[in-house]
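As you look at this complex, bear in mind that one protein chain is not there, while each of the others sits in place.
Chain lettering (A, B, C, D and E) follows the sequence in which the chains are written, and residue indices restart at 1 in each chain.
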């Protein structure tokens, strides 16, 4: 059971029931998630030892966050406790022409205020094969950029594969700040995933002008690969027909070759976390020795299925993902 | 902040949770709404002083109705209290081939039994720019036709713009009764909105025979404009593909010109109130000085977005409506 | 009011709220249903005396099952009480690319352990016109195959029409066991319904090779009709676009003629029970004297509408079914 | 299985969840009940054929009311359908120093507008042993006093025992009106139950002055017995310590003898219906041939246990009532 | 309608449903409250113009807070919008031997970061009779002590009565900090309320040694009155038998006289806010011209009744409070 380590923020997610708008809500569903925890959950559910590193307050709210990760199978033994609070995000589910909406209330969280000396990366990475983080982690500011740099350097020294999901958040930093800080981290990254808009906003990378439409994503991937030396580049594709219907798929670029998953028309239950579990599925597929085409199909199938599940986690077995990735259509109720 | 006055019935709405049928329901969601309150809510949320005139019983159920209007921003300072009861309507949400269903239990309500002397229209209209009512108000019978006539006459005397949403309800009166009573009120109306079936049922107005298809709605609008002297005529368009999918848009006719909004394919969360807020958005757009094309786009966008919101009120900011009206497609979750 | 008798298992159905996966559920909605009870409910709601024969434990859970049948109108006066437990099935509602899932926990139920002597079929069938069962009933094992044989023989002797919905369940028996046991029961059956996969799996019947596509279902129906001497054969058609969208319709074969209902694109609320009520609607239509085309349209409309209703029962009035069967499209909210 | 007939209004009950006040409620629990239906439910659950006579509107709300009665075992085969609406009552559950509160919205209901010719009492009473009504029934006005008089006269002619629960409702009529109308019905009543305040308000009957405290209730009972010729008089006793804690018991007077149940300190879950099921339990006990002491203990135990059950119906088996009536204390969880 | 102004923090309150512990909660009920808003709500519900001054973020969460105050009747026209976030508190309801628990997450809220120049007290107090604040307001730190000082000085200059509820919160400041800051504000306060422990912790005031037990509270009140020159001093009394049962009452000291309300044994539904509405009721009673005994009875009755109501606000009419204050015991359900 290979060990995968993730590092980042875990927040309380509060969403109104059903399609209620924030101002209509007098009840919120509470769950606990974050970009890296979401990615790692897919690792855990596919049989890896998925260890989440974060810092949670020493109160019942922090405990509830830890408990929810533990409940579904994350390894929580390395989580730090202390600091003032758990970050919160409020999520309103859109429908049809009304987009979903997220309000962040994450400033001053225990993880954002964590200090460099608190994380013993050598011990954390002991026996691990992979380290995963998202661009949100250094975006939290304070010591986090330095802590993340410590982590990736130690990971590389100890022979781990390093993956990063860019996940640009404009409310946390400017494109310039992101480009600068992430630019320093990227040389340590083996597998990088992002969407087209992030490539352009954060790294200023667009498809070459005049590039043939069918080579559009290849062009972006190659340019980023060349700049940072990634071994693998993955691009998540999603087209919002409406808030209810999306087309979702993925692209994988490796060794100069480009692999495309099918695009699926998805009827959205909850879109949050689809990109995150795409990243987690890349880890699962690589550690399982899948070839690139099977890898991108597997990752896209995970993202597609995630959209049918409430809350952030892609609560799916490997068999369920494989069934879709292998092209099985719907077979009606599974009795 | 221009003052808009609405007059009509406010009812308790009881709907089963989710897609439950009435006979399956052992819980009902309670909200409080009515055609004019729905229209005025859009005015209030877009920054107008939206004053709702109605009569509510002097008990906690009446208070809850008042509180819900106040909660979202209606001006409730002119509401009368007293009388026996609040009208109720039961609403069952349809899906796919099963239509939504409404059961009215509105007879004998406090507003339906209100007497002519109770409303001091001069005081109510003090400082107001606009008066809005729907065809449901005089349909309640008793003194209501006379009270409505008092209102429109006073409004015109005091220089207010008067708008009416025809809203024919076959359980309240016959087409003949509606045509006769509304026909007397129409000469005082500046802006009139309705759908094609209402034009035909209530006023016997259909598109001219042999009229070119692209002039169909123009023909109806012009005929009604000519009969009653409306300054503006608006027609709501909605095509029920199924109870889940509708095509929704609007037409505005003014000065012999016809303006069409785009038609949008809408995945329905709750369709009730979509026509009402179309009427409210017409008021907002005119008071904001929008040109006719922008006006009909704005009104249709409000109706489209309403369908994604639970219960009657179109709980939307002006910016949200504008974003859709200006042609922005879905951009995924708004973080 | 013609009397229709059904015989089979009634289970507690536990489903998570909304689209929750089993592992996310800390609340379950409880309802009580079964293939035959579902079929009979359509009979009861269309005005027949629908008497359900089953055995329920003598505790409050068994009482709740009886109460739910009684609530919606089944005749529960012939239900036996006793035995150890009520069977349970857990149902998870799928969405988009994620299929629905059913976990059965039905072993050792009161009905599965019922003994042959407990059912007095002569008394049960007194005054009855029709007997309905599904292939699940003999699949429960123990005395059930013999009890079912007693029932069909007595029914035929007493002049009842007998219908069977094949409903093959692979977790209860093998195709060979089903083919053998059901094969002995079929000669007593007048009206048999199934889907294409059941015809092939259980009876090894496929369309003739080289059969023209438009004669595909006719071929299957005729072959089965010829083997067992059915008076009528009905095939349910359903194509799973995704777990959210299905195409649903039906075929009826009688006297060498084949009748097709329209296929409807259905947005699924809850698909469970759609096949069952198709079978119930066949009974209603035949007892109402409908011609074959009207019959298959009516049965398919029932199945289509069922998919818009939560839980197993097709809680629909005859008028609602007729409206769709007669080709009425959606007319918006029914006020 | 003796047949008991009840006649009266069945209403929709809407109560906020938990201890929510009306103005806090955005969801209501819906149930369907009424004084006579509540009494009859106890008869049905104790094994009698309890036939409820009322009139319900021909819509899904009326159907839901019928379904709920049928669900728990009432005989609904004699219920009339038609008329405009179902009466509603809103119920707010009190706690501690805050009393429970009921808002009635019952005017204009189908039963209140029912006409004398609609009820065929001869047919209804066919095979029946007992007729039960409450003072609320004639209080509904219109034809109801005459219909009730028809009922009691026919009942007496056909040899039924007649019972009445006075249930004075000050919002329906004045004490004078009640005294006059009920006074005419009382001579046909065999078993009458009420509380002390009703005896005084409606019939002006108080304990004799100077009467020894231990003879207080006997004095009231005897005076009423003497005035109207009741065979049995029952008085419900309840002392409100707070809205959460009540002392509850009962008194039975017969043949000049007075029998007292023990008083129980009750922790209230839902007090509504406690008096009604006391009346139903008197019927059960008499038809079961209990002696007077056992009768009053049984009736009081039913009322006491009712207070621990949500909504109006005393959903209790005869064995559960007997266990308390026979003096068994709490034995902890019944496993 | 006298105008009362309150100033302080309004927070989102998140509590698990029922008696769930924090770690069991996957849903939270959301409401919006604060010490001063709670006090003012009692003023509003008793007919005063209760204007709440606070600062809320310019997002939907801030809007929801404003809407809830407006819903129940507070005047929200003076509320500032802006700043980063709304403070949150998590509330777990205790039972029996398990105490209730509150987790604060209030740092960095919009009100805590408000700056001195943002509040125009002259305009705010225009036409006002009373100003109320609690010790929590200056405890928020930053500019809040200075803003509060501005408020009380302006209030006194403009002739308003000033009241303060001490409300010491040990998580916000030390007793010394509280004593020092509040000590400077107290000379501007006319009516001060607190509990015994606050008097001792914050101001070091205890009953005189050797003081007769019946003069215990008088001694504390007099000492504080003498130190700060209060016109009126009120002490809230509460004895926790368990988390479920409390004894609650109050003491008022004025002109050297001491007035005691009765102590009531309260069965707790939700204790939060009981002290706050006691303070609000003191304002109502004084503005209504009640004598001191009636005043303390009225304030204690408000606190007692609050404990039976979910969430912070004492949602009670003046008549309901008066009924208890005037000594009416429970009368059973109010029909």
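Just so it is clear, a residue touches a chain if its C-beta (ideal position, glycine included) is under 8 Å from a C-beta of that chain, and two chains touch if they have at least 3 such contacts.
Every value quoted in this text rests on a predicted model; they were computed, and no experiment measured them.
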Handout entry: Touch criterion as defined above, residue of E:3, E:70 or E:271 at the omitted chain
Key = E:271
Fill in the blank from the handout: On chain A, the omitted chain is touched by residues 67-68, 70-73
Fill in the blank from the handout: Where chain E meets the chain that is not shown, the residues are 18-21, 23-24, 91, 94-102, 104, 169-171, 238, 240-246, 271-272
Exercise for the section: Quickly run down the residues of chain C that touch the omitted chain. Expected result: 14, 21-23, 25-31, 59-61, 63-64, 67, 84-86, 88, 90, 92, 101, 103, 105, 107-108
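Convention: only the chains that are shown with their structure count from here on.
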Completion exercise
Joint neighbours (chain B and chain C) are A, D
Exercise for the section: Return the chain pair with more inter-chain C-beta contacts, choosing between B-D and C-D. Expected result: B-D
Handout entry: Interchain centroid distance [CA atoms averaged], chain B/chain E, Å
Key = 42
Problem - Multi-chain contact sites of chain D, meaning residues that touch two or more partners - result: 21, 23, 26, 67, 101
